[in-house]
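The block that comes next holds subunit A.
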Amino acid sequence: MIENAFDISKELLHIEVEDSKINGYRFVTATCVDLGNGTFDVIYHFDKDLELKNLRVNVKKEEELPSISNIYFSAILVENEMKELFGLNIKNIAIDYGGHMLLSDEELDSPMAKQQIVIEKRKGDK
Partner candidate 1 sequence: MGKSGKSGKSGKTVIPFGPQHPVLPEPLHLKLVMEDEIIVEAIPAIGYVHRGLEKLTEVKEFTQNVFIVERICGICSMMHAQAYCQGIETLMNIQVPDRAKYLRVIWGELHRLHSHLLWLGLLADAFGFESLFMQVWRNREKVMDIMEETAGGRVIISVNAIGGTRRDMSPEVLRKVAVIADEIKEDMMQLEKVFMADYTVKHRLVGVGVLEPDVAYEFGAVGPMARASGIKQDLRTTGYAAYGELDFEPVVETGCDSYARTMVRLREVYQSVDLIKQAIGKIPDGETSVPVKGMPNGEVISRVEQPRGEVLYYLKANGTKNLDRLRIRTPTFANIPTLLKMLPGSQLADVPILILTIDPCISCTER
Partner candidate 2 sequence: MFEMIGNIFRNLSSKPATRKYPFEKRPAFKNARGQISGIDIDQCIFCGICQRKCPADALKVTKAEKSWEIDQFKCIICGACVEVCPKKCIKMEDEYKTSAYKKEAYKAVQNTAPQPPAPKED
């Protein structure tokens, strides 16, 4: 298990992130893991004096997740990428590319989520 990991709910996320900013933590990045049963695990990593603190939030596929880019501006790139590649529903990102930062118009949606790949294979077999 990774050290210093806390499981929190979606509502407490905003409060915990503001708390981290007041205490002098630096935002490192956010990771999204597809657990395979319709839920995603979003982990936010923070760092202070070379020690990590991780916050884990579990969301279902269509649930909305509030953005933290009004607290930490440097989160815009990561949240846009997670929104495009996994199909997470993140609201109120400070600069929102609308799903076209990395992917172009004719590719399939959310290529990194696991369910999508199974469906495409069945279509190809027919």
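Candidate entries met the following condition: all candidates are chains of the complex that A comes from, given by their letters.
Note that in this section a contact is a pair of C-beta atoms (placed from the backbone, for glycine too) under 8 Å apart; a residue touches a chain by one contact, two chains touch by 3 or more; residues count from 1.
In this text, all values refer to a predicted model and were calculated from it rather than measured experimentally.
Q: Could you check which of 1 or 2 is in contact with subunit A in this complex?
A: Looking at every copy, the candidate touching subunit A is 1.
Q: Which positions of subunit A touch candidate 1 when the two form their complex?
A: Residues of subunit A touching candidate 1: 1-2, 26-29, 31, 33-34, 43, 45, 50, 52, 54, 72-74, 76-78, 95, 97, 101-103, 111-112.
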